[in-house]
Structure formats: C-alpha cells, structure tokens
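Every protein chain but one is kept in place in this view of the complex.
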Amino acid sequence: MIINSEDVDLSLDLFSRRFKNPVMPASGCFSFGREVSMLYDLNLLGAIVVKATTLTERLGNKTPRVAETPSGMLNAIGLQNPGVQRVMEEELPYLRRFDDLPVIVNVAGTAIEDYVEVVKALRDSPDVFAIELNISCPNVKCGGIQFGTDPLVAQEMVRAIKAVASVPVIVKLSPNVTDIVSMALACEEAGADALSLINTVVGMQIDVEKRRPLLANTSGGLSGPAIRPIAVRMVYEVSSRVKVPVIGIGGIMTGRDVVEFMMAGATAVQVGTANFVDPWSCPRIISELAQWCADHGVSRVTDLVGAAKQ
Amino acid sequence: MIINSEDVDLSLDLFSRRFKNPVMPASGCFSFGREVSMLYDLNLLGAIVVKATTLTERLGNKTPRVAETPSGMLNAIGLQNPGVQRVMEEELPYLRRFDDLPVIVNVAGTAIEDYVEVVKALRDSPDVFAIELNISCPNVKCGGIQFGTDPLVAQEMVRAIKAVASVPVIVKLSPNVTDIVSMALACEEAGADALSLINTVVGMQIDVEKRRPLLANTSGGLSGPAIRPIAVRMVYEVSSRVKVPVIGIGGIMTGRDVVEFMMAGATAVQVGTANFVDPWSCPRIISELAQWCADHGVSRVTDLVGAAKQ
Amino acid sequence: MPKVRVVKQESVGTGLYKMVFESPIDLKEKGFMPGQFLHLRPSESYDLLLRRPLSLCMADVEHNVLTVVYRAQGEGTKRLARLAAGDVVDVLGPLGHGFAAVSGDRRSLLVGGGIGVPPLVELGRYLKKQGQSVISVLGFQNKSQAILLDEFAQIGDMIVMSDDGTIGERGLVTGALTEDVLMDVDRFYSCGPTPMLKAVQATMKVFCVPGFLSLEERMGCGIGICVGCVHEISQKGELKYVKTCKEGPVFPSEEVVFS
Partner (left out) sequence: MPKVRVVKQESVGTGLYKMVFESPIDLKEKGFMPGQFLHLRPSESYDLLLRRPLSLCMADVEHNVLTVVYRAQGEGTKRLARLAAGDVVDVLGPLGHGFAAVSGDRRSLLVGGGIGVPPLVELGRYLKKQGQSVISVLGFQNKSQAILLDEFAQIGDMIVMSDDGTIGERGLVTGALTEDVLMDVDRFYSCGPTPMLKAVQATMKVFCVPGFLSLEERMGCGIGICVGCVHEISQKGELKYVKTCKEGPVFPSEEVVFS
C-alpha cells in the first residue's frame, strides 16, 4: 500500500499533549531557538529542547570547545548559559510566538540542590511544558557526571526533582555506564515521566602537531552519526524494560534514522549535531520521515514504535 | 630537524623483547595470519595478535555477522574458532616461518576455568610469546562480558591466569564500563603485565526494511574510526594511572592515528578494522608512522609515548 | 591498495549500471574463475567503511579489463555509480572460489535471478568454450530490470521470466525448470536472491540434477580474515560454517544449508 506523504499521521501523544510529530532539536544543539527561527518556522517542530540551564550564569570552558572526529564531533562547551532567571526572562518568552511548540527546558547543575532550585524557579514560568534533567553532561567538573552513572544517586536526584516539579520530568541518561538498563529502571522507579537517551559519549582527540589534547577541556562529548549504533542499542534495551516513553537521541541525520530509533522502541527523537551540519535538518528529517512512511505504507508513525522487536 | 624516515628508530622493548615497531594487527581482524601472509611479509609487523581461542571449538553466531555504520562497523562473530588444541597444531606452527614475529594469542571463554584451561594448554606451545586475555568480548552470551565490567571478577580472573601462565599476560579491557580506570587498576594489581584497550563498543543497527535488528545476534561490537575518540580518551586516562604498558586499539587507519595513541600514552598499538578496508594497512601504517616521525624530527618513536601529557 | 582506472560506466536499466575497469591483477598471468567477485571501495572517505562485493560479470583477458553489473541501491553502490571513465577506483580481487566447470559435462543450465545474473555470463562463455551446450533461465522483476540478454543469447538457449510479464514469460524462474528444459542437463549453476536459490535447490534435487549455488552474505573483509561472511554447509553429514568469501561464494548445491 503506497500512500501520500501528506496523509501520513506523524502525531503522537506525550504527557497528555498532542505532538505534531516526533522530532525535536536536542538540548545544546539549538540554543534557545532564536537563531534557527530566522531560517524556518519553528511551529514545524514536534517540540523544542532548549540549552542546559543552571541556577546561576556559567561562562563555560575555554576554547577550543569543538573538534571534528570521523562521522562525529567532540564538544566541551561546559554548560555556558545565562542562568535560570535570565533564561526565563530573556529567552523563553521569545518562543511564545510559536503557538504549537512545546518547550522542554534542559536542567543541569553540579549538586542536587542546584537542580532543585532551578526546577523550583521554572515553576514560575508559563513557558515550560516539560523539564529534561541533564544528569549526564560529561563536560562539567565536580559532580555532573556522577548523577548519571550511579543508579542510587540518580534515583535520589529524580525523587528530589519530582517533589518540586510542576511539569513532566524527562530524565536524560548518560551512555558512559556499564549498565544503562539499571540506570533507566532506577530513574523510572523514582518517578521519571520519560527517559531520553543518549547524551554524548566521553571521548578525546590529540592535536598531534601541538602534542596536546585538542580540546581545552582535555576530553569532551562525542556526538553525531558515529555514536548512532551505541544509541540505538541503548534505546532498544531500555525501551524493552521500562514502561515510560523513551526519547531516542544520537546521530540522527535523516528520516531513515528516525525510523531506526522508533523501530528500536523510541516514542520520539531528538536531533542534535545534524543542526550544525544543516540548520534545516529538523524540517527536512520530518518530511523524510513522512515520505518513508508513505513509501512503506505506514499510515501512522506511532505504528513504528518497537517494530523491530516483534 | 628533518630526518630520513629510514633513520627513525621505530623499535621498542616490551616484556624484555625488542619489537621492530609498535604496530600489530588486532585479534579477530587478521585471523591466524595465513591469508594476509599471501599479500606481504609478516616479518614487517611489530607482532601479531591472533584470533580469540577458546577451549573447545566454537561455531559462532548466525549471519549477518557484520554491518556497516558511519565510519565504523558492527560485528557479532561469536568467537568462531577451532579450539585451542587445533589452534596449537594447525595454526600457530605456520607462523614459525616468520623469524621475527612475536605471536600473541588472544584467549576467550565463558568461565574462569575455561580461560585457565586454555592458558594451561598453551604452555605446551613453543609458538606463544604472550597471551592477551579477552575479558571483554561483547558478542558471547552467558558470561564473557561480565569479566570485563566488574573489577573484582576481572581481578580474580587475572590472578587465576597469572598463576598458570608461562608467558606475559596482556589484559584486554572493555570500553563498556562506567569507570575504565578502576578496571585497569584492578587488573594491574592482579598482576597483568600489560593492558590493551579498547575492545569494541556494544552497538546495534536496525534493518528498517526488514523491521528487525540487522545482526542475527541483535547487537554487536562497534569498531573502526568512529570509536577512536573513545579509545584515545581511555588510553589517556588509563596510561596516566597504571605503571604497566598500555597497548592502544580503536579505529587506527593511518600513521597519524598511531601517533595520536602514542601521545595519549600507548606504548604500542593494534590495528583491527583497517585490515578489512585495506589488507595492506599494517605495513602502510608503519611506513606512515616512520614518515611522520621523520617529518617532525622525532628520531625514536618511543619519544612519542605520553607526549600529549607534559 | 590496488587502485585502477574506470574504463567505462553506463546505465543498463533502472538503477542498474555496468562498470568496466582495469583489472588489479594481470589476468593472463594470474588467472581467474567465473563466479569470483571483486571487492570495491565505494570512496576514499571513511563514512562508508566497508568494501562492496560485486561479481565478476565479464573478463577481457586481452585488454586486462573486468566488467561488473550492479544495482545502485544503498549509499555505497550509489557512490560507485557516480564514477566515470578515467576515475580511479580501489578494487581487490578477483576473490573467492568461483564456478568450476566439470569435465565430461555436455549440457549445463544457468539459473539467474535479478542482480544474480551477472556472474553467469563469464561462466556461460567459459562453458561454451569448453564445448558444452548451455541453456540459461533468467528471471527479472520487470523489463526495466532485465540485463545482459544479448550476452546470454550468444551463449546458447535462453528463457526469460519476469514477475510482471513485461518481458519473457510471467512467473518465477523455477516455473521454467520443467522436465523438458532439464532433459539432457548434466549440471546447473545458479545465482540470485536467497528465496530463489532455495527454490532452485529444491527443484533440482527433485530432478536429481547436481549443481552449484553462488551465495550472498554480508562481508567484512572479503579475504578470509574477519569470519563475518560464513554460511552453513553440510559435508559428510557434518554441519559447519564456511567463509563465503574464501571457500565460496560458490558451493555445491547439495552441501548448502538454508536455515
């Protein structure tokens, strides 16, 4: 059965809201939406995940902050952001002009108390549809990564956040662990409303001419197509074990890649690095996804979820 | 200072033996040397690491066993090999014709006792220069990976092997862990003579047309340039903490890549997937390494070891 | 790495290409077998890391050039299809163990399906040169996919089948494997998609015609060092995995196990 790509139903329900489609830009790869909104209408997106927000302003790491690797890139931005107050005042209101764009705020910090304070502050914002807890950023010293690698600490964190959050809480998992499934189960048990994975894989590059690590921060997070097989495996494993929705992230460049993640068990996906290569990636990927479904007689995109498991 | 590439001293000492150069093919990516020996003189190699050997014959997994990923590949061979007895009788003696080729035998299994038996059997072979303990193969069900992710189990394993081994023991580490450094320290403490890293990263690909995992084994091990940043990071971290030599593995395609690993702290390197892309990879990489050293005024390749750390 | 020049590239059907390139080895001196394959790098870049196996379709020993015919389906073969005369391509081979003509045979049957048809051309020519009579049964999806018909017509008898009847008879190749056609056939040689090979194997077993199948497995290296490309074979009642890149891709039909 061949159908028209316009007739494919890309919509899905998440946290009792209808999403137009399952594609959203990933945190840190779309800033707060302003720049890309000059290029296309952000209403086209399923949702938007904005850059990690911390309690107070962070300057981030020294440069170089990015490096290219085979089919991937390393970054060590170090969570540069103006702090939650200014994010609420200066960044989020801009997105109100997009009438059907759920805004997901990525929250980061170096101690559980910081996270709690950020989430408390966000309760005052009318612009936040959901929170994504970034318990896995590899580029922040002192803490950060710890939450993402110890199930008990993660659980404590998620409980603390759930106790104060007024919106759904997505927990973003780190791939830099021995056992992603126990991390996922721990977060689910603590009340996570959804899980998103994966964040970047810790990596490093040497500048052989200068004889030192290329990134000023020594190591950084690997993203892009190179990590897609790692991400797909983790999404497959985690979605087989948890009941909450799983949002797939890692190396998505095309509509086919979205299909791969959804068949592996993802309910929705986030697109990161692809935005750097091609700022129009998200709308392109959305139409490629519709076309793929049409060519394969898939009338509702939700039918793809977990299809590789039967 | 520009020097001639022929004047660069590529040699190094490992386990009281002089190696011509730091480049050896990685286990499972060179079979037992026979096929490639039809293409070039294996005496050119620093050493050879042969395919994983188990106590009894293993048929391995069903096909498809390999898949291509962006700048990488997945494999799930499943340790197909004829068992240690036939390896000693049918495979290793062939390599005697190469008079300066240390043979490193990669040992695998599903229980500590299996490993011990293989290593005991290998004591009878005059052809084994060193053993590489593959405690990290991700494609074997029941056990296998467990040794590679729990420091205490790994330690027990290494102790058991060291108690029976008559040759140096290299322990090959899995990257699929939260904390590679504690794995490394545990193995070193248990008596490992050297560490090699990394083995493949667990990954997966979906055949979106067939709506099922592409590999018959569902998941497989990711190798190739895609994982190089992960490997370099782990070599850097581990070599900063252990005293034993570290052998770097992961996505090496060119002489420049060898320089990167050595600057990160590797004493020697192994080349895996590159052999599939170009069967002449190892000798090409060796001459590229010499050329790089020559162009950069490096007269002894050992001067590169850890150069990115000062 | 053996880099050679492309001599010619042309479209031979919807999404189908014929590429002629210099042989990486001296064919006269080193020899080759019909049914062997070439292993081509899609490009110099590392994003498509692995080589693509394509069957040797025709070998011109005098000019030392080789021809492959292939479908540009995925990214790698699409990149190959972009090469033009004069471009350089990285080719390993011919590799593997091809079709062996059995002395004493007088009539052979070639059964090819789709993109499995190409390796049978050089084989058919070889068998003809050996003095055999050859009959070819070729199946295609439709007319736009039909390839190499002129070549087979020159080799001997030819029956063409297509899924939709737009060329030859409508139906599967096995539909053409009637008693009439198989009469006098000493041996068969077949290459095509796995379901077809299974059906051919079964049919020929019924008619007690021995033969060879050329198998297709995903390959890591093409030269026997990765053990990625194995297929199950039964020899003297013993099941084992053999490398299709080294011991194959061609195996005696009787030994091939389809799971």
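Descriptive notes on the structure:
Letters A, B and C mark the chains in the order given here, with residues in each chain numbered from 1 onward.
The working rule: contacts are C-beta pairs under 8 Å (C-beta built on N, C-alpha and C of every residue); 3 or more make two chains touch, one makes a residue touch a chain.
In this text, all values refer to a predicted model and were calculated from it rather than measured experimentally.
Contacts of the undisplayed chain with visible chains (whole complex): A, B, C. Among C:43, C:133 or C:194, the one in contact with the hidden chain is C:43.
Within the whole complex, the absent chain has one touching residue among A:41, A:113 or A:278, and that is A:278.
Note that of A:63, A:182 or A:240, the residue touching the chain absent from this view is A:63.
Residue-wise, the contact with the chain that is not shown comes from B:71, picked out of B:71, B:106 or B:239. Within the full complex, the residue among A:35, A:189 or A:303 touching the omitted chain is A:35. Seen from subunit B, the chain kept out of the figure touches residues 70-71, 225. Residues of subunit C in contact with the chain left out of this view: 43, 45-48. Annotation for subunit A: contacts to the undisplayed chain at residues 28-31, 35-36, 51, 59-60, 62-73, 75, 77, 80, 224-225, 253, 273, 275-280.
Definition applied: only the chains that are shown with their structure count from here on.
When every chain is represented by the mean of its C-alpha atoms, the one lying closest to the mean of all protein C-alpha atoms is B. Each chain gets a centre from the mean of its Cα atoms; for subunit A and subunit B, those two points are 34 Å apart.
Counting partner chains per residue, subunit B has residues 69-72, 224-225 touching two or more of them. Shared interface positions of subunit C, i.e. residues touching 2 or more other chains, are given as 46-47.
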